[in-house]
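Attaching a single structure in structure tokens format; questions to follow.
Complex shown without one protein chain; remaining protein chains in place.
Letters are used for the chains, namely A, B and C, taken in the order the chains are written, and counting of residues starts over at 1 for each.
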Amino acid sequence: MASVFGKNIQVSVWGQSHSPAIGVTVDGLPAGEQIDEEVLQEFLNRRAPGQADYATTRREEDRPEFLSGLVDHVTCGAPLTAMIRNTNTRPQHYENLRDVPRPGHGDYAIGQKFHGFQDVSGGGHTSGRMTAPICIAGGICMQILSRRGVEVRAHIAKLGGVTDTVPDYCAQTPLPKLPAGRFPTFSEEAGKNMHKAILAAKRQADSIGGVIECIVTGVPAGVGDPMFDGIENRMAAALFGIPAVKGVEFGNGFAAAELLGSQNNDPFVVKDGQIKTETNRHGGILGGVTSGMPIVFRVAIKPTPSIGQPQRSVRLSTKAEEELVIKGRHDPCIVPRAVPVVEAVAAIVLLDFLRK
Amino acid sequence: MASVFGKNIQVSVWGQSHSPAIGVTVDGLPAGEQIDEEVLQEFLNRRAPGQADYATTRREEDRPEFLSGLVDHVTCGAPLTAMIRNTNTRPQHYENLRDVPRPGHGDYAIGQKFHGFQDVSGGGHTSGRMTAPICIAGGICMQILSRRGVEVRAHIAKLGGVTDTVPDYCAQTPLPKLPAGRFPTFSEEAGKNMHKAILAAKRQADSIGGVIECIVTGVPAGVGDPMFDGIENRMAAALFGIPAVKGVEFGNGFAAAELLGSQNNDPFVVKDGQIKTETNRHGGILGGVTSGMPIVFRVAIKPTPSIGQPQRSVRLSTKAEEELVIKGRHDPCIVPRAVPVVEAVAAIVLLDFLRK
Amino acid sequence: MASVFGKNIQVSVWGQSHSPAIGVTVDGLPAGEQIDEEVLQEFLNRRAPGQADYATTRREEDRPEFLSGLVDHVTCGAPLTAMIRNTNTRPQHYENLRDVPRPGHGDYAIGQKFHGFQDVSGGGHTSGRMTAPICIAGGICMQILSRRGVEVRAHIAKLGGVTDTVPDYCAQTPLPKLPAGRFPTFSEEAGKNMHKAILAAKRQADSIGGVIECIVTGVPAGVGDPMFDGIENRMAAALFGIPAVKGVEFGNGFAAAELLGSQNNDPFVVKDGQIKTETNRHGGILGGVTSGMPIVFRVAIKPTPSIGQPQRSVRLSTKAEEELVIKGRHDPCIVPRAVPVVEAVAAIVLLDFLRK
Partner (left out) sequence: MASVFGKNIQVSVWGQSHSPAIGVTVDGLPAGEQIDEEVLQEFLNRRAPGQADYATTRREEDRPEFLSGLVDHVTCGAPLTAMIRNTNTRPQHYENLRDVPRPGHGDYAIGQKFHGFQDVSGGGHTSGRMTAPICIAGGICMQILSRRGVEVRAHIAKLGGVTDTVPDYCAQTPLPKLPAGRFPTFSEEAGKNMHKAILAAKRQADSIGGVIECIVTGVPAGVGDPMFDGIENRMAAALFGIPAVKGVEFGNGFAAAELLGSQNNDPFVVKDGQIKTETNRHGGILGGVTSGMPIVFRVAIKPTPSIGQPQRSVRLSTKAEEELVIKGRHDPCIVPRAVPVVEAVAAIVLLDFLRK
């Protein structure tokens, strides 16, 4: 199924950019978990377009209405459904895209799949707007994980040639939370420079990509399954569900491919009476199963394909090449807003594993 | 489940490095497909250790016996099971690893999961040997795909600082086949230099990683599902099931994260009356769905953690740190042998999608 | 997952009897299918409590609002979500049931599962009200099936000792539709007598069960999978998701267990140049796969456990036995209203198989 994932916790994401509503159903949450809607809202606000000059100017309050699954803010074991109304729907400046696909977008491929019946308006079901329901599900999972000692933190690791680093990939204490409104880097300096790179792209009516890194602390050793159902398998599968993700790597990832074994292996050591690895090049996962070290992974986000520059495309009905100028409001860089989405997906996948 | 994957075609891989046999069951293959066992054997030989000086000296003839699913070499719709006997089983020099885990291996993590009951001998179920049954399944799927015009080709794209390139990522004709016995690069020159890098690592009792790239031609546009069940999602999930894979990227992948939208978008054009993209930075997949262009992805293979150098580990029973020297026969570089495994996984996943 | 089923078409049912809304998400519907909301509403009205004297007096207009998945009443390939607001929520006379479970209901078992956090109000997620979203999904599938020549018809086969029969289990033409407002039997006489049996039970503050039979015409031969993924497997699994179903049988079913092979086998014959069976004791399914004959199955519906008579129960907090009198509005017989629910489930399962 296109829009369902998970095994013990199953998340079903529904809605289109301009349908009456978007939402999510989460089946399999443990019963008896209090959901703090204020904390959830703060999390959702990190994704919301807000006033940042690097985001779309579309304004929408992503305030979910809970339709099922809660009794007095506590999960009751039944599927939880939350909905956000789309107040800003059915504009007319998208219909052209059914016949003239945008380069880098799914318009053409999805049109072939659905024989032209797909909802093109605002990107339809594959719009970045669909990450709002993912964040609702993920934000709820983060609250539940947090009570079990598991904390999920992502940041922009690389953007426009600027790098943000994590102080210690072996530390078992969670990294600081990055609040809504703040550019999502640990180093403010790095954030400022990334921000500049985004504005530079914006000025050229262009867009820019980046790399998001996620660190999860508190997952015990022995979680996951070897071979095809490990943390890496299911995490990667879910992460590629975030629009614009084109790569996923764990621990040293692609850099490991350029190393020798003696440079990439992590020696086992005893620290405070616990078995640890001295370094964390493996990113907390060995053989598909957690080692007890922080889980570390990175996702590559391509530059959003919606750019203001004229582009070459083809009119499908006539097979004539033509120039396309994309209208509408678009983010010059979706990476900052994708940071909480990566956290959300990580939280859903890990709670799913821990539910077993 | 650890060792089962697929939706319409379900592959179940079983066996341990030193169990009586290893094998695979493939459920859901179309009926009426002739399986050429000679062609399959040639494919399996590409993975076999052979005589190459960069591979383990363990000798085993990976000749499968077909136990079910065929009638006179033709698929009959029932699950196909093939088995390879392990002739070389239960040596004694592994038992130590239950208590002193090898750095970079799954020993510790998997031991935590299975409470010490895991089969440690020869790597057990997570041994690289388990890629033989994956290749049986994949080799069969490749024959079936080939009849539908779909060809899968992988090569080593990068190893030890050396790069192998593909002439044209937009060409719809399949790349040449890399036969057994040949170092799996398209450029012989690149292959020679990679080979040298492997031998250099070997001389230092070390190991080396690399990047494998796979190109699939002939898949029509419109295959896959948006969001969580697209080609990228399921392909990545399966690829991370190959031991030592630490990263997966499609098209431009992580490089896209450093580009502007105008540099990463692929203009649509008309070629020979067909709608194509001029470039193929998207790797044949847009919005999780195929665009009709060749599918291109890369996987990062870490250096095999089994190295001859002494390494630091911990004796679990006493929590005392100790030096570990790994015995047994090991590949200084598993990347060449992993090339057909990547092809196999790609073939299984794509046939699964095309079966729908 | 409790509330998700299906493979190629995945149905996720959400809501509780007294949550803000109930609804359903259907992922995997073919794109380009027109949904006639009037026809759907007529179908839903067959399930609605209405004014019948055999149904609860709770009044609710089950009019779904479509939140996603449609563009101008046509499916667009994205998940379809429909919602019905609960206007009549959170009454106070259920809280007692958390501590004093109703005999024959899931209160106790589900309370054990969810550690007392389940929503008890109005039956929560296991309320018969949750069959409304099932009917939305099923009614949509019926419209799509109908365009493919497949028609689903159910009726009450047995109730209170009265039997309704189908003229011909071999006929390929669909049975007549049973409209909303009509007692769902083909014979009006049988319907009248069943109705009387229900009113007799009602007068004693009791309830009564019955058997629903479903006949599906137009499914071609060769659909389904042998062994564990056939029509019977998946249909039965889904049917047991309807509250109060305690048995499922296909063709001759339990009666076959009392027959000789010569009495139960269906001879093959040629009719109008087509291969058929002369009789249809097998209910259209042989070896898990359709034979091309009408699919015939029956489900046993137990008498609704909510009866007006005092019953013996236990106060969980004190482990003291006590008499329970159930308040609220209840159907003396849910069988008539369950008839369209059985059709809905059958339609979902069959469209799922035909989507492959």
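The rule is simple: contacts are C-beta pairs under 8 Å (C-beta built on N, C-alpha and C of every residue); 3 or more make two chains touch, one makes a residue touch a chain.
All figures in this text were calculated on a predicted structure; none of them were measured in a lab.
K.L.:
Determine which one of C:Val4, C:Ala48 or C:Ala154 touches the chain that has been left out.
P.N.:
With C:Val4, C:Ala48 or C:Ala154 as choices, the missing chain is touched by C:Val4.
K.L.:
Have a look at B:Ala2, B:Val100, B:Val162 or B:Leu316 and name the one touching the chain we're not showing.
P.N.:
Spelled out, the listed residue whose C-beta touches the missing chain is B:Ala2.
K.L.:
With the missing chain put back, which residues of chain B would touch it? List them for me.
P.N.:
Output for chain B: 1-4, 8, 10, 12-16, 19-23, 25, 27-28, 31-32, 65-71, 74-81, 83, 110, 113-119, 121, 124-125.
K.L.:
With the missing chain put back, which residues of chain C would touch it? List them for me.
P.N.:
1-5, 13, 101, 103-110, 112-113, 125-126, 130, 158-159, 161, 201, 204, 206-211, 220-230, 232-234, 236-238, 240-241, 243, 245-270, 273, 275, 277-278, 282-283, 285-292, 300-307, 309, 311-314, 316, 319-321
Heads up, the rule we're going with is that only the chains that are shown with their structure count from here on.
K.L.:
On Cα atoms, by how many degrees is chain B rotated relative to chain C, nearest 5?
P.N.:
The superposition gives an angle of 180 degrees.
K.L.:
Could you give the separation in Å between the centres of chain A and chain C, each centre being the mean of its C-alpha atoms?
P.N.:
Roughly 38 Å separates the two chain centres.
K.L.:
Based only on mean CA positions, could you tell me how far chain A sits from chain B in angstrom?
P.N.:
Their C-alpha centroids are separated by 27 Å.
K.L.:
Show the residues in chain B shared as contacts by 2 or more other chains, in ascending order.
P.N.:
226 - these are the residues of chain B that touch more than one other chain.
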